[in-house]
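One protein chain is absent from this view; the other protein chains keep their places.
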Amino acid sequence: MQRRNMVIMNKTRLEAFSDGVLAIIITIMILEIKMPHNADWSSLMELHSVFICYVLSFAFIGIYWGNHHHLVHTVKVVSPSVIWANMHLLFWLSLIPLATNWMGENHFARNTVIAYAVLLLLCGLSYTLLQTTIEKSNVLSPELKDAFAAVKRKGIVSVICYSSSIPLAFVHTAISGCLFAAVAIMWIIPERNIAKALKE
Amino acid sequence: MQRRNMVIMNKTRLEAFSDGVLAIIITIMILEIKMPHNADWSSLMELHSVFICYVLSFAFIGIYWGNHHHLVHTVKVVSPSVIWANMHLLFWLSLIPLATNWMGENHFARNTVIAYAVLLLLCGLSYTLLQTTIEKSNVLSPELKDAFAAVKRKGIVSVICYSSSIPLAFVHTAISGCLFAAVAIMWIIPERNIAKALKE
Amino acid sequence: MQRRNMVIMNKTRLEAFSDGVLAIIITIMILEIKMPHNADWSSLMELHSVFICYVLSFAFIGIYWGNHHHLVHTVKVVSPSVIWANMHLLFWLSLIPLATNWMGENHFARNTVIAYAVLLLLCGLSYTLLQTTIEKSNVLSPELKDAFAAVKRKGIVSVICYSSSIPLAFVHTAISGCLFAAVAIMWIIPERNIAKALKE
Partner (left out) sequence: MQRRNMVIMNKTRLEAFSDGVLAIIITIMILEIKMPHNADWSSLMELHSVFICYVLSFAFIGIYWGNHHHLVHTVKVVSPSVIWANMHLLFWLSLIPLATNWMGENHFARNTVIAYAVLLLLCGLSYTLLQTTIEKSNVLSPELKDAFAAVKRKGIVSVICYSSSIPLAFVHTAISGCLFAAVAIMWIIPERNIAKALKE
């Protein structure tokens, strides 16, 4: 019972810390948005690309939170490698407010879109790395194994989309934008498989 | 038991994440308040409209937290749609510091009051949407159904108040301000019905 | 059991939200400290009064957290009035970073010390109000009643100290500073009585 208790504690704090970091990341992005100093609608409208970037990044962090939540829920053993793979993911996610701000302030200039794509790619790879680390240190039921395989397939598709959005930004940055949105939509309902596997 | 355990976990993290985001939203608003660089009372007094806006928004976020707390407390099943309706509400609430700052710095200029009213309207609609989503994915007791209906009525009154505060801002922005305050007061003691229904 | 469960939930979220807000207040104060743009020790030394203010406010928030923790621990019933008394306390505490920043940047100018004293006074009164609200909505054991009375006595002494630090700032601001420090020291070990009462 000592052993079991310890593992539960570990997991709770891992979740609590991750929730805290994700909640802060998602919220401090608005601190980067500088409101105009006058009350004109036209000044407010100039923020439109900053706002679109905020919506996109809010959605991405929200999606990561939802998926992270289901992934960590499957963890029984929190090994040091799981803690560090999680910290590694949080590190790349913590840079999203910066990339969002850079892209928004420069109205989707090509370089900023490429930087955003590279960051999303690194986040995607870190997520898959975390999943692999969890798989290695936990014994999974056959149902969970299937669910994990399905999630990993989605992870690979995401990485391909992000990777191709980098050269495609040289054609038109809107293509990259569509690819970002496509990946987001693919992950929006992510939990079905893991949730089902846990229930059975 | 596996199933029940999972649902409780879900809810705990949904609450933890929402609490985190709301706590940050309510607190970072003060980061937008720039203190004067000298020690004169008159410089401090110039912040009076910024301060009034801060009080108003603090009250609104506090009220949302209180009501959210009671609403989510009734949840038994956290479906993906509940997670996304919740995320949607948090998105609009996260913009409150910006609208607060804009309204305060421009001393309740008409445009800024309208923007604030529109944002409150969107928050109000998101809250009702979250409630509807929870109702659909959970089986409610007759008492809870009554409580939910009462809350929904308050939601509709709020939406009407916010909507009418937009055209009324063209008459005088103080009328809109009074309507905001009236809605806040209406929600300050929100929990009685749900709390009673849960106890019975 | 439904009833009991509900009350526990309430309290957990009240604590979680308060912890979140207090953790953010205590941490964002450093965002107000602007590091010099060069690497000279002399530029760093110019921050000494900002730093002293940070230490003072960190200690105050830490003390409030410790005492709040023990106070809320005694709560069995979280009534709406407890929620609002708590929110009221958090409101005044949330202004501490602003007052700290103003006092630090203006090197303890008299007006800023008075503003800080007024804010501490309002925080102190809010704390006593929260305690009174908890006393009213909960049935306390005789031991807890004694402990509460001791805490209330400390609260009254604090209010007197803060109140007198306002006129005394006109004599010399250092007197006010000493009074702030004296109150802080008085509260640093606050929990003995309540902790003992709960154990018995």
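Letters A, B and C mark the chains in the order given here, with residues in each chain numbered from 1 onward.
Please note the rule applied: a contact is a pair of C-beta atoms (placed from the backbone, for glycine too) under 8 Å apart; a residue touches a chain by one contact, two chains touch by 3 or more.
Bear in mind that the values here come from a model prediction, so they are computed numbers and not experimental data.
S.K.: Given the contact definition stated above, which residue among A:Ile63, A:Ala115, A:Cys161 or A:Leu179 touches the chain not shown here?
M.R.: A:Ala115
S.K.: Across the whole complex, list the residues on subunit A that are touched by the chain not included here.
M.R.: That gives, for subunit A, the contact residues 2-3, 6, 9-10, 13, 16-17, 20-21, 24-25, 28, 31, 80, 83-84, 87, 90-91, 94-95, 97-98, 101-102, 105-106, 109-112, 115.
S.K.: Given the full complex, what residues of subunit C touch the hidden partner chain?
M.R.: The list for subunit C reads 15-16, 19-20, 22-24, 26-28, 30-31, 33, 35-41, 44, 55, 58, 62, 65-66, 69, 73, 188-192, 195, 198-199.
Here, only the chains that are shown with their structure count from here on.
S.K.: Check the residue numbers that subunit B and subunit C use where they touch, and answer same if over half are used by both copies, otherwise different.
M.R.: different
S.K.: If you fit subunit A onto subunit B using the CA atoms, what's the rotation angle, as a multiple of 5 degrees?
M.R.: 90
S.K.: Which positions in subunit A are in touch with at least two other chains?
M.R.: none
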